[in-house]
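Removed: one protein chain of the complex. Kept in place: all other protein chains.
Per-chain numbering from 1; labels A and B assigned in written order.
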Amino acid sequence: MKHSFIRDTLVVAKNTFKESVRDKVFYALFAFAFITITFTLFLGSISLSEDVHVIRSLGMAGIYLFSILITVFLGTALMYKEIERRTLYFILSKPVTHAQVVVGKFLGLFASVALSTLGMTAVYLATVLYAGGGFDRLALLAVFFEILELGLLIALSIFFSTFAKPLAGAVYAILVIYIGHSLGMLAAVSEKSGVLAHRFIQVLYYLLPNLEKFNIRDLVLYNQAPSLSATLAVVLYAAVYATILLCGGTLLLKRREF
Amino acid sequence: MPEVVRHSSTARWALALTLLIALVGSQVFFDRNAPQGHDIPLSTLSPDVVRAADLGLHGAAASLLWLRVVQNVGMYVLQSPKTMSSDMQAVVELDPKFSYPYSFAVLMIPGIDRSQTPQALAIGERGMAENLGDWRIPYYLGFTYHFVLHDPKNALVYMTQTAHTPGVPEGIKVSALNYGSQTKVEEQTREIWTAIRDNATDDVTRQQAQDNLDHLAIIDGLKAAVAAYKARYGTFPTRLDALVTSGIIPAIPQDPFGITFGILHDNGELTFSLGK
Partner (left out) sequence: MIEIDSLHKQIDGRTIVSNLSLSIQKGSVFGFLGPNGAGKTTTMKILVGLNHPSSGRVTIDGHAPSETLTREKLGFMPEAPYFYEHLTGLEFLRFCGELFARPRGEAAYEALLRKVGIFEAKDQRITTYSKGMKQRLGFAQALVNDPEYVFLDEPLDGLDPIGRRALKSMIRELKHDGRTVFFNSHILFDTEELCDEIGILNRGSLLFAGPLGEFTRGLSLEEQFVATIEQLEVTA
């Protein structure tokens, strides 16, 4: 058998997947998500017969918030744990490259986060169906966009975790998530500010991840879907951004002294 | 030695119990001394702030605010009728495509605080501009022009739009098309409230319509009784109680809005006042 980049990467990915889906945090958050999503049934019942609307808007928001939490918790601790606990020694002393480790970690965590998101989505779909909203096909599209965003955030968390401690990494990640969702507003503010500030904000606007691109929940809520070209642009954006972050993470890991 | 162990375990239990009592006690003490009720108006956050902080989950934020508003309709009436319009404004600003809040605001706000009618109409207008295809928005707008502002001309405009909204229920369509055909304003009002009641999808609206219908029925009953009194005694009663003592009606009915009725002796006109 020969070495291939993909095979070795998948071995790392499989290991990461197993390790993360067996983490208690994973199940605790999933349980909370389950409770939250089913609780929307009650909220729907006190909404003056806007049940389905309330369940869909809050349910999709619940899936998003919990998957963000899972991503940030698991993602920022991922590399740090490997380095701090020296488990990375096992991997890097074997015929594996830094890039394979980073990409493998990414894929493994991405798989477990995507799995939990799909699990929550199943709970959500059942809840909407039970409330009489039928099979919410479009929510699947919203979840697809969300998983793209989560992929980007996992890459971001891994990038941070190659140099920051988990808590600091989590804080950075949450900051980027907040800024990433208000870039549009930031751009609007910059229109009114001076030339220098305007340029500065413009630079930020193009460099920071624009996470609102992945938010089609309010569109889906009114049974609309983004165009195919918009969807492709978003997929490309996520792929390019994650690639840049993973390359950066690999570089930082390579330069690290163990 | 065992004696000492027993002692310390008893002491430990006593300490645990004391702490537990202190915990519950301080909570009770706090609640006793806390300001009663919710004095602060519900809307404390501007929609802009919420928009900036909700991670793009505007629809969910609007849903939560909507739940808060509809759970507190009674509290608005009692404590801060002025804030209902700004809260509803926030809901529709966060989620402009959420249609029910527009019509709900138009129907409910003037009933809670008549001075907020312009704000209610503005919310309804905004809903019309969003073009959501919800018959309730033009219908309730038309009704508000008719019932609150006594403006049949504008009412007719919205009633016509209601009738042309796709998917409008048959009863509503008939009522909207018939607008203006009733010669008596009260009859017109009664007909619309009946249509609203019969097509309501939620209990708050249904109750609101029923209360108004009951209110109108009570006024009609009292007017009839006053007329009967006049016919029997040749003069109007000085007090409404006379209708009961003279055996014309068994009792003065309870008004759903808590209105106390009176009467002018000179011309038999009914007077209305809130409270006793």
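Please note the rule applied: a residue touches a chain if its C-beta (ideal position, glycine included) is under 8 Å from a C-beta of that chain, and two chains touch if they have at least 3 such contacts.
Source: prediction; values computed, not measured.
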{"item": "Neighbouring shown chains of the undisplayed chain, as defined at the top", "value": "A"}
{"item": "Listed residues A:Tyr89, A:Tyr178 or A:Phe200, member touching the removed chain", "value": "A:Tyr89"}
{"item": "Hidden-chain contact residue, picked from the options A:Asp8, A:Asp136 or A:Glu149", "value": "A:Asp8"}
{"item": "In chain A, positions touching the absent partner", "value": "1-3, 8, 11-12, 14-15, 18-19, 22-23, 85-87, 89-97, 257-258"}
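The definition used in the following text is that only the chains that are shown with their structure count from here on.
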{"item": "Distance between chain centroids, defined by C-alpha means - chain A, chain B (Å)", "value": "43"}
{"item": "Residues of chain A that touch chain B when the two form their complex", "value": "43, 46-50, 53-54, 57-58, 60-61, 64-65, 177-178, 181-182, 185, 211-212, 215, 217-218, 221-222"}
{"item": "Chain A-facing residues of chain B, complex", "value": "51-52, 55-60, 62-64, 66-67, 70-71, 95, 97-98, 100, 104, 201-205"}
